[in-house]
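Only a single protein chain was left out; the remaining protein chains are all shown in position.
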Amino acid sequence: MLQEIPTSYCYLLSAIVFIIGAVGAITRKNAIVIFMSIELMLNSVNLVFISSGNAFASMDGSIFVFFVMTVAAVEAAVGLAIFVMLFRMKGTVNADEASLMKG
Amino acid sequence: MADYIWLIPLFPAVGFIFNGLFGTKISKGAVSWIACLAVFLSFLTSVAIFFEFLQLPADARVFEINVYSWIASGEVSIPLGFRVDALSLVMAMTVSGVAFLIHVYSIGYMEHDPGFKRFFVELNLFVFMMLTLVTGNSLIMMFVGWEGVGLSSYLLIGFWYQKDSASDAGKKAFIVNRIGDFGFLLGIFLLFFTLGSHGVWTLNFGEIHKSAHLLNGNMINLITFLFFVGAMGKSAQIPLYVWLPDAMEGPTPVSSLIHAATMVTAGVYMIARLNFLYSMAPTTMMVVATIGVLTAFFAATIGFAQYDIKKVLAYSTISQLGYMFVAVGVGAYSAGIFHLMTHAFFKGLLFLGAGSIMHAMSGELDMRLMGGLRKKIPVTYWTFFIACLAIAGIPGFSGFFSKDEILWKAFSSPHGHIMIWMLAALTAGMTAFYMFRLFFGVFYGDCRAPEDVKHHIHESPKVMTVPLMILAFLAIAGGYLGIPHVLGGANLFDQFLAPVLGGGHGHAAAAHASAGFSMVSSAWASTAEAGHGGEAALEMTLMAASVVTALIGISIAWLMYVKNTGMPGKFVAAFPGLFKVVNNKYYVDEFYDFVFVRGIMKAGGVLLKVVDIGIIEGIINGVGALLQWIGGGLRKFETGFVQQYAFGMILGAIIVVGYIVFAPLF
Amino acid sequence: MVVQIPEMDFGWIVPEIAMTVFAAVALLLTLFRKKNSTWLFVEAMPLVGAIVALYFTFQTWNGNIDIFNNLYTIDNFGVFFKGLSLVILILVTLLSYRYIDREDMARGEYYSLLMFGTLGMMIMVSSNNFITIFIGLEVMSISIYILAGLMGGNAKSVEASLKYFLLGAFATAFLLYGIALIYGTTGMLDIREIAGYVNSGNFMVTPTFMAGLALLIVGFGFKTASVPFHMWTPDVYEGAPTSITAYMATGVKAAAFAAFLRVLFTAFHPFLSGWTYMLWILAVATMTLGNITALKQDDVKRMLAYSSIAHAGYILIALTVGDRTLSSTVLYYLLVYSFMTIGAFAVVIILGRQGSPNTGIESYAGLAGRHPVIAAVMAVFLFSMAGIPPLAGFMGKFYVLTDAIRGGYYWLAIIGVLNSVVAAYYYLRVVMYMYFKEPEAEIGAPDVSIGSTLAIAISVVVVFYLGIFPRLFLMIAHTSSAIFM
Partner (left out) sequence: MTNYIPVLIIIIFAFLIAALIVGASSILGHKISKKTKLDTYECGMKTIGPTRMKMNIRYYLTAMLFLIFDIEVMFLYPWALVTGNLGMFGFLEMLVFVIILLVGYVYVWKKGALEWE
């Protein structure tokens, strides 16, 4: 049979992915890419849920993942709508363009 | 009758609400008279209760009524209500009585002011809060009133908000008072929880009194000191007095009501109300007395340097408040309250007189542009004269009795000290000096006013002069409530307050004198031990001393401000000896002038600049400016760039995670 | 095997069902309404829905029961916050009527999203399981991402929406990672199971677990606008439609604090020592930074945003103390805070014009002269926020500081009092402008409507009532928070 991957590896991977996502979210300029990085973070979360759910042999983890994915999808939809509004207004989806309000 | 104590604050509240809601609908006259009526009814109520009390035995003269039960926290619940006893009654009568007269006066004074109605609404609000303060039965009620008077005085000082100086003064008063209130609030918390730690959850005065023994010395000292910080703010003591002179920006009746008669005395009332705590805190009492006497002296010196008549009165108010704190600081609570009352009369009178002068001089405040008014506005002149005599402590006038009781106690009481007495007595002389400097400057000599003003100098209408006369009467008669035993009086006032404030044992005071700190006083005391005669002799001597100081002060003032203009003969007859001396040695004038005027005026001026403006305002404004500056700096972090916000969040997350994960390791 | 889903459970969630149905109906009505026929029915939906839901919510008072296999729970704590969020919904709806016409936002979407948001809050505050908490949180947040940007043509509104959305999603990721880590160490998502497990001897604290807790604090810290996760607040509050700002400042904050409180005090109370000082720091930072930055604000709406940050700080004090018996303070403070905040924003709304919000402090100059009543109520709300007796705000602050002192956090109390001194300054500044300044620019008659008048009137009354007679509601808050004992 196939060898089971140790849960700790999954944690490590997820942590790496999470950090990559976080860094991406604060370095990239394009709002859509920023959002994609955030999705990346969510996926790292899913990874933890699945692996530890597997480790504890409990379904909760996978159920949670369902909801995370759904929410991610909905956020994607809302996000795209907002980006479209931003695009209509500024002609670009560069996150830095939205800085009317400060102080 | 005493069950109706709650009516006392209620009437002005009703007046406030009614005028506030329907003031715009009804005529000016209606508004003003409703306001006056409301206050007058409170006054009647308190008087009625007073007479009812006279029927009762002294120890039965306390009554409490709880209005509703207020939850301090969770399960602990505190009944809130009103308490009437000798002390709150005296306060209630003084406040409502003086307030009523000032209301009436304002009808005339504010007649042409566009904000006429608003003025009376706010006055009523103030009186309501003040009466709540003095009739409340717990620290919470007191604090509510405390904040309330602060708020309404803020509104009244800034009444002429078109003037930036006015609204700034209002703001200053509010902020400085907040600093004091901060101390007060901390004191309340501390008291509440130290008692609570002994299982007594209460803020009710009576119950605090019962369980005060649970507190240990240091704790009491701390608590009482925190309360005193609050008093500093409200009652304008060093270093928190700075707001009061500015507060003169308000209409004169306001200065008279709030900054002379009532609100500023709240601090004194609070200490008197909590006398049982203070009596257990010798350290604090020393602080109180010291601060009090320093304030009295310091303010008096500044009073020298002022030309604006309202400023002079403002500083004299501060100085007189200092006296009251000396009194309560040396444990002579009833003396403090006594002076509070008499001061309410003559200082209220002085301010109203000043208002009447302004009225005559079409708003002029600079005494250098006045003079020779005594013929033109006789009523104001005489009433003002009486007030000056009273504040100077001339025998026969109310100020004399109260001030001398304070001086005597400052000397003889175990908390007292010869130094305190000396400074206080000296201050009495200085007070006499600058008050009469003002008096002569305004009413004698030839009129230095510009022609156009000179023409329509006129006496104020009846509605203004009648209150003046009544107050003048009180300024004389008020003192006879408390004629000291040594003058064959029974000091009824002291006895009436005895159940609340202890005291009521005039003779006992001398017995304490042996415990006085200084050589001198104990020396005196040793003679005093001889018996009543010796003690009386001592008291008489001190009395004479202070009277002489006052007379000296007056005569100097007279020499400098009247002599050259030739003074009324009877005045000469008053001090023939002194007159001859001075008259024969003419250059003594210059000498006095140099020593007292130049010297002290300079000193006063310097003090005013350096301490008042330089240091204290510097600190107060400095803190504000600093915070503003920091705020401006912090704003720069809100760059408006979403990713920098995200970055901030990551940093925050790193800190939080780092702390929570690694803190256990250390 | 047959999975058992007892039908009777549905009896307990009638309020939630009602919210969903009314929201959906509002949406459909908008779709199928004739051209230029009345909006009345659509506009009635939130009020009717809220009242119906409120009625059924009160039916569930004291019905302490866990339903849907402990995914959802009906307890007084939840009922309290459901009631609060429904009342907030009513008030916000009342504010919105005229405002929506003015800024012509899409009505149907607006109201149904408001209702969905409230639904999210209701779910969030009455769930014992991270799954349901998360779902509630997201239903709430996503509705508000959209609502914030609903003033389509307005650049600020879009910007607010964008910022709130990006950062919100970002924060969600942290929250989820925290939950994931906790799940990874305990294998549980039900917070009471977790509590039981950590209290049982055979659980040893791992760094992973604590990191999970920390990330939870981060996630909730964002939703409650606590420093240093507050930076979105001023911009979003300023840019969003004012009615939505009021909704965010009250409803979202209340719901987030409710969930935060429940999680902290149920699952993580054993680790009090672990998080209390962290919250201490957060509380101080939040209060101080909020107040001090507010000093320099010239835009009232933005100033209120900072003040709402400061208020979050005060609430955090009560959390910091971490005394289960005192958690009622949080409930009471949120109650008070909601009413005075909504009132203040209501005034901001009615002073606005189409296209010119008039939120600059100079538009408040001399307001007392022109509209004494409006100035008076604004003054009431501001003084209440400044914590001046006998207004409700004073009570709230008083209880919070009391808790701090009882918990032995004297410094926290002192800092709190000092902060309220600072706060008094900038609230007072607005009052000064209203009363002691001459009007600079004529901003025209206020845009008063029956709805806003009603909302303001209710808020004023409540602010006075809660200030003078706090007993009843304090008792309610006390029984509601009894679940933690």
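We call the chains A, B and C, going by the order they appear; numbering starts again at 1 in every chain.
Just so it is clear, a residue touches a chain if its C-beta (ideal position, glycine included) is under 8 Å from a C-beta of that chain, and two chains touch if they have at least 3 such contacts.
Keep in mind that this is a model prediction, so the values were computed, not measured.
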Chains in view touching the one left out: A, C
Which residue of C:28, C:65 or C:373 touches the chain not shown here: C:28
Listed residues A:20, A:55 or A:81, member touching the removed chain: A:81
Positions on subunit C contacted by the hidden chain, ascending: 1-3, 5, 7, 20, 24, 27-28, 31-32
Hidden partner interface residues of subunit A, rising order: 66, 69-70, 73-74, 76-77, 80-81, 84
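By definition in this document, only the chains that are shown with their structure count from here on.
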Mean-CA-position distance for subunit B and subunit A (Å): 67
For subunit A paired with subunit C, centre-to-centre distance based on mean C-alpha positions, whole Å: 26
Centre-of-Cα separation between subunit C and subunit B, whole angstrom: 45
Shared-contact residues (touching 2 or more other chains) in subunit A: 22, 25, 34, 95, 98-103
Interface hub residues of subunit C, defined as touching at least two other chains: 162-163, 166, 170, 234-235, 296
Contact footprint of subunit C on subunit A as seen in their complex: 7, 11, 14, 18, 21-22, 25, 31, 34-35, 38, 41-42, 44-45, 48-49, 51-53, 55-56, 58, 60-61, 63-64, 67-68, 71, 74-75, 78-79, 81-83, 85-86, 89, 95, 98-103
Interface residues, subunit B side, partner subunit A - complex: 635-636, 638-643, 646-647, 650
Footprint of subunit A on subunit C - complex, ascending: 130-131, 134-135, 138, 142, 145-146, 149, 152, 155-156, 158-163, 165-166, 169-170, 172-173, 176-177, 179-181, 183-184, 187-189, 208, 234-235, 238-239, 296-297, 302
